[in-house]
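A single protein chain has been removed from this complex, and every other one stays in its place.
Let's look at chain A:
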């Protein structure tokens, strides 16, 4: 029996790898996802057989309940809420690893103390509890920040790093105690609780603009948690898949950091929003800025006489549900022979590649979506750039103002175009909390109002032209 289970795990592993490989291509990605789901199903079935289902009722009811919740949730979630959902699911994955490791520990420490427990197993359990707990509460905190339940600003206080260090040391000390004597349940619980607190403390100082990095990092952690659980249970399929996820999270984290020209360490130490919030000088500049407003009719005329247009979409567009109007506008302009493209900044949206999903939802063909490196030199030859709900990714301060917190971050060169029209609700600052000097540029026109209603009016105007 045992050999069949191992072979099933092997097949599942192969399917997982092929499934991820297929995610390289848009045309095969869906198939890849299904393969990976089949792999998961195989692994689960094999495990059900292996466990010989001493408690089938409990097991199946848990799977049914969890499955139903997951399915309903996945169906209902808005695409703009994707990051929140990924964050909270990550948290569940982390919590599951935490519980599994703790459950295994409890068996060894209390229920069957005569079970042989060696050092490697106990260290794996400790790591699994630590990583699982940090992933759990860290993800919940990220969820809170993304959904606005917790302030999106960086929360920093004096001695924060010192406190984290002390807590970590206490946790390690407890871990050593547990490793020496498996029966030290109190030490184990203290370590678990400290790990939970650490998860919160590690994420609260990270500002909203850095959330894409945090989400991909937590994703990586949830993989590592599964991986260490694999060491606890001596189970190779957990180790392989955990490692795959861990690696994917780390790569995406790297990509995000590069896109913002920030090091991982500076993100983790936090304070992005805090430094910019304190940037009173930036607010001072705002009052000096001369802003030119434009009305819907005038804006429509500018678009009508253009021959090339680049749209810079931001999260604000998606929140206003303006992406469908933007697409309608694109169709109209293209009918008039105007070349329309979308410039996608790597951190547009709230997680890596989020903007692509939001535009795909409104049926914008993905060959219209151009990555930053490829489109940046074209802005100089473009008649009109329409910025919808994006802010920080077009802020020239990143190039020109060394005092700015986003200095050095690669941006879309929207300011180089002949005319820039910014659709924005008010002069409020963006997600990073920084004033945008682009709005004061001579070639920049502000189109105030809710993106959806102003653009709808503009589409109406364009139709009549």
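Note that in this section a contact is a pair of C-beta atoms (placed from the backbone, for glycine too) under 8 Å apart; a residue touches a chain by one contact, two chains touch by 3 or more; residues count from 1.
In this section, contacts and distances are computed from a predicted model.
Between the listed names "Chemotaxis protein CheA", "ABC transporter permease", "Cbb3-type cytochrome c oxidase subunit I" or "proton-translocating NAD(P)(+) transhydrogenase", the UniProt record for the complex's undisplayed chain reads "proton-translocating NAD(P)(+) transhydrogenase". Among A:223, A:389 or A:405, only A:223 touches the chain that is left out of the view. Which of A:181, A:236 or A:305 touches the hidden chain is settled by the complete complex: it is A:236.
In the full complex, chain A touches the hidden chain at residues 16-17, 20-21, 23-24, 26-27, 29-30, 32-34, 36-37, 40, 43-44, 47-48, 50-55, 58-59, 62-63, 65-67, 69-71, 73-75, 77, 79, 82, 85-86, 89-90, 92-93, 95-100, 102-104, 106-107, 110-112, 118, 120-121, 215-216, 219, 222-223, 225-227, 229-252, 255, 344, 346, 349, 351-354, 356-357, 360-361, 363, 365-366, 369, 371.
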